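A protein chain is absent from this complex, but the other protein chains hold their places.
Chain IDs A, B and C follow the sequence of writing; residue 1 opens each chain.
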Amino acid sequence: MVRKVLVANRGEIACRVMRTLRELGIASVAVYHVTDRHAPHVALADERIELRHAVPVSAYLDAGQLLAACTATGADALHPGYGFLSESAGFAEACARAGVVFIGPSPEAMRLVGDKLSARALAARVGAPVSPAVTIEDDGRSAAALGFPLLIKAAAGGGGKGMRIVRGPGELAAQVALARSEAERYFGDPRVYAEPLIERPRHLEVQVLGDGRGGAIALGTRDCSIQRRHQKLIEEAPAQGVPAGLVDAALAIARAARYGNAGTVEFVVAPDGRYQFLEVNARLQVEHPVTERVTGWDLVAAQLAIAAGEPLPAPPAIHGCAIECRICAEEPEHAFRPATGRIGVLRLPAGDGVRVDSGVREGQEVTAAYDSLLLKLVVHGASRPEALERMQRALAELVVLGVATNADYLARLIASAPFQRGDVHTQLIAEHPLPAAPPPPALGAAVEIAAALADPEVRRAAFAIPEPYASIGGFRN
Amino acid sequence: MVRKVLVANRGEIACRVMRTLRELGIASVAVYHVTDRHAPHVALADERIELRHAVPVSAYLDAGQLLAACTATGADALHPGYGFLSESAGFAEACARAGVVFIGPSPEAMRLVGDKLSARALAARVGAPVSPAVTIEDDGRSAAALGFPLLIKAAAGGGGKGMRIVRGPGELAAQVALARSEAERYFGDPRVYAEPLIERPRHLEVQVLGDGRGGAIALGTRDCSIQRRHQKLIEEAPAQGVPAGLVDAALAIARAARYGNAGTVEFVVAPDGRYQFLEVNARLQVEHPVTERVTGWDLVAAQLAIAAGEPLPAPPAIHGCAIECRICAEEPEHAFRPATGRIGVLRLPAGDGVRVDSGVREGQEVTAAYDSLLLKLVVHGASRPEALERMQRALAELVVLGVATNADYLARLIASAPFQRGDVHTQLIAEHPLPAAPPPPALGAAVEIAAALADPEVRRAAFAIPEPYASIGGFRN
Amino acid sequence: MTAAIVGRNPLRFRVDDREYTVAELAAPDGEFALVIDGVRVTGHRHDAGDRVFVRIAGRTFVVPRAGRAAGAAGAASRGELRAEMPGRVVRHHARPGQRVAAGDPLVTVESMKLQLVIAADRDAIVAALPVAEHATFDRGDVLASLEDDA
Partner (left out) sequence: MTAAIVGRNPLRFRVDDREYTVAELAAPDGEFALVIDGVRVTGHRHDAGDRVFVRIAGRTFVVPRAGRAAGAAGAASRGELRAEMPGRVVRHHARPGQRVAAGDPLVTVESMKLQLVIAADRDAIVAALPVAEHATFDRGDVLASLEDDA
């Protein structure tokens, strides 16, 4: 077993990993860019090392500084979290060369599943349904045989980047050129391929644990169909209406890849129930807590056990329903563009069945330097309706002021009839903008009056008391 | 089903009840004394009514004002929480007369189990083991036949009040007189009885739900042996080493009492495994969350369903282990005397498997006017060792500054060998004071230096900067 | 839609041509509690400078504050920018009669060793800058008065 783990990440996932490390009696090392010096993950760790870089996000991508930090602190393992270097086979190799255990799959398995074309080939070999795809080596005309609409994807891609929808032959060449240039820019690899577009699909995925020697177990399914800008916003476990054979297909892929550690096999499910392999995510996912809540398992602890060579346990039973909402600094009414500001008031929900994985604190500045994810609300209930009520309660209790968030939008979305029915697909948000209703006059006036009374000058005019004494320390009275 | 519930309580239990009400779409009404006007339960409710009384705690005991508040707000039901009027048969009757549903057992069942002598008789009638007791009507010599040591208890008692230990015949008469006068003072009823004292017993209890018509189910057991001043401090579910027949005895008692709603049947278990009926608590207990965590059930929702006349569900399965720590404003090093102060810094633990039921907020004044319970930490793990590690992590993350608490003491207690082994009994705390080790010199010096630098004058001497600007707003830099 | 004070004792605001009687109750940091026309309204609030975040009834509203003066002064009545603490005028940035836009600097002042810029809270014409450069002023003194550009 490892004794000290450097967590090569920030925000909520770094905090979440460190909490398990503490429970297991393993020391934790935080890394941070100076802009994150007051961030919760730095306070939560046993030790901390500053990463220096002019660009904040680049600090967390600097393999050399991360490995030097392992050496400096004597960390014998590294947890990559998600994003950043979590799916870099080269970095996993560098860790191995430095004698640091990389908590994740082997570089070989990462490479195999990380390339979409080789992953598709693997899936097809074990009999998992894959889309009829065409690797595009010309200006796109080779893909036209698939018919329209088409989806063009980057071979090295993921996370929706480099993805283009082509609705007719006229736009094919232009979109292929755009997809190639995005793929080159994001992944350093211009290869693209085309497949038929499935309209209104669901996004289902299987959480797997592999032992790296051909063994794998499934920890149930997740429905992650609620997306905006190709990124997940709400996830739930277990998924409803899982097509027969889907979980077995995921296991066959994980086993054939000799996949080690925690991973996710993603599928697209058409409205008629047919499904296709999408990709493998070779890391802990943002949405892993919903699986933890319905299985009672700690996935980070499971990752550490696998990294220590322990055998896989028997697959867990699934209890109830869990839902996660990603609370992001963004403006749903402006195409979900990221928002910035200082978090002046932060009140987190509590109570039975509510888990909050937060990476922020009151007083923290939210900038464009990092991802917009602030925190995750995760609820668990005996049934989906109970979980939905609990999520609405949690969203109502949550207070984030000082930066715009998607919390109110998520409450409207969860209250909407399609979501309540479970009638979800990846285009739901795009098709249902769900603008906020204008406030009734009394509420609107209350908002204006409350806002006005936040102004020291208005307060002076209203109450004629010396404001410094009225607002410093404790409660106003 | 009820539409609006007045929660006749304060602190964490009022918040906890209101959260379930919100999830069920039932409106909540808070009541509060002016000293509680900034308390969390007032903010969490949909409506709020002030109770006026010169003595804060008396406000929450004022049946007339509570029923008037129900009328004023249109509340059609009342949840009493625990303590205060929760076990008052007279108040339950007054609610019924006023047309307000009392969420709890019937007045008849309350009276039957509330009197220790009639409860003992009932338990004996259904074949549950009861101690050989002697009702004392003389100066105590009638009890001497039981042998020593003896325990003298109040017939109308509970919560350890009016309880006296008698180790030999010489002190019998004096202790009987003291017990009578305490019983008269606390319960208005001087009747006392004696039973043989069991040394180092465990306190085990069974959570039951009754339908009020002779049906009852058990929701598993709890071990509440860790006590100080006859009050529970740590509880866990399920209990280990539950004697055969104990759960059935609890069910037989609940059924014979035609007990309705949630209740707890308590037992004392001797080191040799023999057990005796202790008493029935006719309300939701402080420690109910550990049962919620291992069953996945919401006990307040279950109470409301029973109050609405719904049939009892099938008993739940038990998953893993849950532990609760009561975080109280008190000084363990001074016989756990209550402490007061303003909560200047409050940081609550988070993460997987940690639930916090809090009744306080940062900035709140903790006075001697109310019970010393500030909040409850509840953890759940797949096993007892996992739950214990998680509790240690939660206690390490918890920060309560401004008033002394028992949190550090609880961490030492949980780390102690007897507790880790599960070798617990109700005298454990009294026998193991577990004083804090003096800090090592470097830590002691750091504490003194950090404390000195909290002083504006020391800061000025140290840094010679104008303090108002250094400390107002956001982070110091 | 903004709220303007139209009366005191009792405090009255006008919003959107309707008037409301308002009383303020004590509230913890980050919260507010008002009684508006006899109805208690509570919520959370954060003053982010150029905008105020208000959360009531499970909804969060962001109320922009146009041309808010930074620092030591604000608009006590619509035409006047008054000092919040004693100090000294360092510099004028405009002349009486000059047309200014919301946010344009009017006066730089020094108070408690900090320099602060008083800016116009709306598009207007400068009516007066009553305190001369280098002169001192007291709390409540008018630093600038504006008149509508009509």
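Going forward, contacts are C-beta pairs under 8 Å (C-beta built on N, C-alpha and C of every residue); 3 or more make two chains touch, one makes a residue touch a chain.
These figures come from a predicted structure and were not determined experimentally.
Only one of B:126, B:163 or B:396 touches the chain withheld from this view, namely B:396.
One chain is missing from the display, and on chain A it is touched by residues 37-38, 43, 48, 361-363, 466, 468-469. Within the complete assembly, residues 341-342, 344-345, 347, 395-396, 399-402, 404-405, 407-408, 411, 436, 439, 441-458, 460-463, 467-468, 474-477 of chain B touch the chain that is not shown.
Heads up, the rule we're going with is that only the chains that are shown with their structure count from here on.
The centroid of the Cα atoms in chain A and the matching centroid in chain B are 39 Å apart. Chain B and chain C have Cα centroids separated by 50 Å.
Residues of chain B in contact with at least two other chains: 38, 363. Of all residues in chain C, those that touch two or more other chains are 26-29.
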